[in-house]
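What you see is the complex with one protein chain gone and the rest in place.
And then subunit A:
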Amino acid sequence: MLKPPLPLGSLLFLQLPLLGVGLTPAVLTPSGNEDITADFFLTSTPPGNLTVSTPPLPEVQCFVFNIEYMNCTWNSSSQPQPTNLTLFYWYKNSDYDKVQECGHYLFSSDITSGCWLQKEEIHLYETFVVRLQDPWQPSRQATKKLKLQDLVIPRAPENLTLRNLSESQLELSWSNRDLDHCLEYLVQYQSDRDHSWTEQLVDHRPSFTLPSVDGQKCYTFRVRSRYNPLCGSSQLWSKWSRPIKWGNHTSNETLLLFALKAVFIPLGSMGLVISLICVYCWLERTMPRIPTLKNLEDLVTEYHGNFSAWSGVSKGLAESLQSDYSERFCHVSEIPPKGGAPGEGPEGSPSSQRSPYWAPPCYTLKPET
């Protein structure tokens, strides 16, 4: 049984448009324009193969730290597939124009994400060319030209010192270990009563004068530096220096002392007063007031013998002092003298002396002999 012939003609016909799909290679000519970045290159593909678009390479950023070392980094996590990209560098039109691979890679999650270059490999005023490349696809590369003098980040200023030039004039000075003549500075200061910093740009001289200071305030100063404009055009500031304070002792209170004086003492005093008032009210309620004794004449003339009204004892207290029990009257009589029948008295026999109601036994008074 014969096999049907393969449609070769149709296959060839289909491949014709595919040959035109592959883009011509983009040739990078060093035109001298700075910061040229080519994201990716596509090369022409052999017939019969489909073109595969390659993802763009991440952008490389380089910073020179105090002209001591340089870091060139890229975002390795932006890659669709984790790839250990390689970095090459050289200096254009220079004695150091030999292409070199990075000798000290930086890693992020075990993937290359940067390159560390030491001081001897940094040449500021020569065009630095850096190329990031995919080692598995050499055609996938990106090249960038940089002016390293515009990428310097200096160290923060140190040794801030203050001195009085006069009674109200203050001078702040500091030092930079290196690059001092090439730096400009930004000074910020604020008093303890200000809500924001006041700033002043200072040229390469490492000093700043505040013409008038208030002796009652506490001032804080800090400084940062930048490699601009004398020796470079960097827009990157250093970190702030350690702040330095100036002011008298009374205004130099710590936050704790201030909280103690401004908050705790008034609150404590108010609490003490309120508690004393509460104790007084409680005592007034539970313990009776000692009555005030007025003029005795008033007892007779004004109050007509009403002792409680005169003494000022409250009605409730007077009622409370009244007895709430009753006693039987105790009839006391004298024992009749001797001579009479025993038991007889001037008023008859004892049996006849029995009163209508029986009086409880009580004490009797003996007659006098």
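As a convention for this text, a residue touches a chain if its C-beta (ideal position, glycine included) is under 8 Å from a C-beta of that chain, and two chains touch if they have at least 3 such contacts; residues count from 1.
The criterion applied here is as follows: contacts and distances are computed from a predicted model.
Comparing "dolichyl-phosphate-mannose--protein mannosyltransferase", "V-ATPase proteolipid subunit C-like domain-containing protein", "Interleukin" or "Exosome complex component RRP45" against the UniProt entry of the hidden chain yields the protein name "Interleukin". In the complete complex, the residue from A:Cys231, A:Leu299 or A:Leu317 that touches the missing chain is A:Cys231.
Only one of A:Phe107, A:Tyr125, A:Tyr280 or A:Phe307 touches the absent chain when the whole complex is considered: A:Tyr125. In the full complex, the hidden chain is touched by subunit A at residues 32-34, 91-94, 124-127, 147, 149, 181-182, 229-233.
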